[in-house]
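Left out: one protein chain. Kept in place: all the others.
Our next item is chain A:
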Amino acid sequence: MGRYVLRRLLQLIPVFIGTTFLIYWLVWSLPGDEFSGKCGDRPCPDSYINLMKEKFNLDDPLIVQYGKYMLNLLQGDFGETFRGIEVGDLIAEAYPNTIRLALVALAIEALIGLTAGILTGLRGRGFLDNLTLVSTLFLISLPVFVTGFVLQIVLGFELGWIKTTVSASPAPWEQLIVPGFVLGSLSMAYVTRLTRTSIAENKRADYVRTAVAKGLPQRRVVGVHLLRNSAIPVVTFLGTDLGNLMGGAIVTEGIFNIKGIGNLVYRGILGKEGLVVTGVVTLLVMVYLLSNLLVDMLYAVLDPRIRYD
């Protein structure tokens, strides 16, 4: 296991270099002049442009620019925006909101998805099963922005039960429940279906029958023998999904005006703030890769038949 983890960690280095370069190159080759509109109605004065070009090494060849950026990044310096705000500070401000939103979404999808999946999986065909299948199909086929806007309009504007926007930072937990539901709804539907199938498949398994034949109480047969096995694919899915959720949610954060990382990237792209976009996306790539590594390790812990070496 140790050697496997080390190998996976070493694999992160080329991925890190590759992604950062790709992003850096893409961001700075976006069409359009990064200084248009930066100085009000007038074009920016030459002195300002020259200053900025020197500060951001814009006259160097791309590869040299990238090299200089990486040197700073490795020292923990994400650089500055054109207005002189530290990108590191922007990330530190936005990321807690994204993490909170991700945790709320994960909690909702795990709680509701697992409960519905276990109940329908154990009971089999029936009203509850049909209801779950239809409602998950409904959620899966709805795009997130539809769910988001509908809930915002109905619960926020019409009924007045929730605040329509969450502008505070750090975002209060209770205001994140509905956005978290919106963000997690698709995965919640998948978790439900995955759990349902997994339970239904395993409940007829030979080892479940053995557990009954041993005279164990029903509670223990289901709670220990059946759930432990059925949980393997579901936990793996939830782990991967946490990696996705941590990547921020441009649409959900946009609808509810949550000042998270998705919002930051979006504004960065609009304002041609190359360093913001590069910094944030690099961070997200690393978070995603590390969370995938964690999921793979978790998989080996859950299923002893899987060994890495």
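Simple rule for what comes next: contacts are C-beta pairs under 8 Å (C-beta built on N, C-alpha and C of every residue); 3 or more make two chains touch, one makes a residue touch a chain; residues count from 1.
One rule holds in what follows: contacts and distances are computed from a predicted model.
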(message) Since a chain is absent, check the UniProt entry for it and pick the matching name: "Monovalent cation/H+ antiporter subunit E", "FAD-dependent oxidoreductase", "Oligopeptide transport system ATP-binding protein" or "Deoxyribose-phosphate aldolase".
(response) "Oligopeptide transport system ATP-binding protein"
(message) Please identify which residue in A:R3, A:R42 or A:R305 touches the non-displayed chain.
(response) A:R305
(request) Just name the one of A:M1, A:A92 or A:V212 that touches the chain not displayed here. (result) A:V212
(message) In the whole complex, not just what's shown, which of A:R100, A:R193, A:H225 or A:K272 touches the removed chain?
(response) A:H225
(request) List the residues of chain A that touch the chain left out of this view. (result) 204-207, 209-217, 220, 224-225, 228-229, 232, 302-305
